[in-house]
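Sharing a structure with you now.
This part shows chain A:
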Amino acid sequence: MRKLCILILFWGLYTAAFAQDKYFSKTGHVWFYSKTPVEVIEAHNNQVASVISTKTGSLAFEIINKSFKFERALMEEHFNENYIESGKFPKSTFSGKFTDFDVTNFSKEGSYKVNVEGDLNIHGVKKHIKTPGTIDIKGGKIYAKSKFIVKPEDYGIEIPGLVRDKIGKNMDITVDIIYSPNK
Partner candidate 1 sequence: MRKLKIILLNLLLPFILFAQEDLLNTLDSIAEPTTNYTAATFKTTRVVTGHSIESMKEGQLEFRISHRFQKMNEGPGQLWGLDQSIIFLSLEYGVTDWLEFGVGRTPTEKTYNGFMKLGLYRQSTGKSSMPVSISYLGEIDINSAPFDDPTLNNFFTSRLTFVHQLLIAKKYSDEFSLQLTPTLIHRNIVLSSLDKNDIYSLGVGARYKFNTRCSFNFEYFYVYRPSYSTGVTYNNPVSVGVDIETGGHVFQIMLTNSLGMISKHYIADNVGDWRKGEIHLGFNISRVFTLFGGK
Partner candidate 2 sequence: MKKHRFILLLLILALATFMYSCYYDKTEVLYPKLPSSNCDTTNITYANKISEIIATNCTNNCHGASNQTTGGGISLQTSDEVKAMIDRIVGDISHTPGFNNMPKVGTKISDCSISQIIIWQKNNMP
């Protein structure tokens, strides 16, 4: 009987501890940019939902494609209608983990260079990507930043010949998210 009680106690503590190890953000900032001699394309999304598990060193983020805001309404309409096809693919997601990163560092303040590896799902196409980034732990929050390049054609995004010169072959993606422990 005593053994059972101890078991249940440990189990209770374990789950309690487990629940505290997730950091969330509902207002993550992700933006993309491309520049050609003819056109500059830039769009910002400030409503990215993301979570980091400090127990396992894994992370995920979810982007609602319609929340990318462009300066020109026509560009935004074309992005949603013709390129990302947000009617069919409302979300872009990433699910992966920090590689070679000691998870105990999450409880220590400091600045760390990290590598992130995982599956990026855009426009219904999933690709495994690896990219460097930085993590700053300050005041109980996690500040995560990363910059990487995505090729639209790798994700089945068709760019017709007519507008080839306006849209870069490479899109610079910047991720800038602040995580807090409470939901």
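Candidate entries met the following condition: all candidates are chains of the complex that A comes from, given by their letters.
To be clear about the criterion, contacts are C-beta pairs under 8 Å (C-beta built on N, C-alpha and C of every residue); 3 or more make two chains touch, one makes a residue touch a chain; residues count from 1.
Note that the coordinates shown come from a computational prediction; the quantities given were computed from them, not determined experimentally.
Colleague: In this complex, work out which of 1 or 2 touches chain A.
Modeller: That would be candidate 1, which touches chain A.
Colleague: Would you mind writing out the residues of chain A in touch with candidate 1 in their complex?
Modeller: Counting only chain A, the residues touching candidate 1 are 3, 7, 10-11, 14-15, 18, 22, 24, 26, 47, 49-51, 53, 55-56, 58-62, 64, 66-67, 69, 71-74, 77-78, 80-82, 85, 87-88, 93, 95, 97, 158, 160, 162-163, 183.
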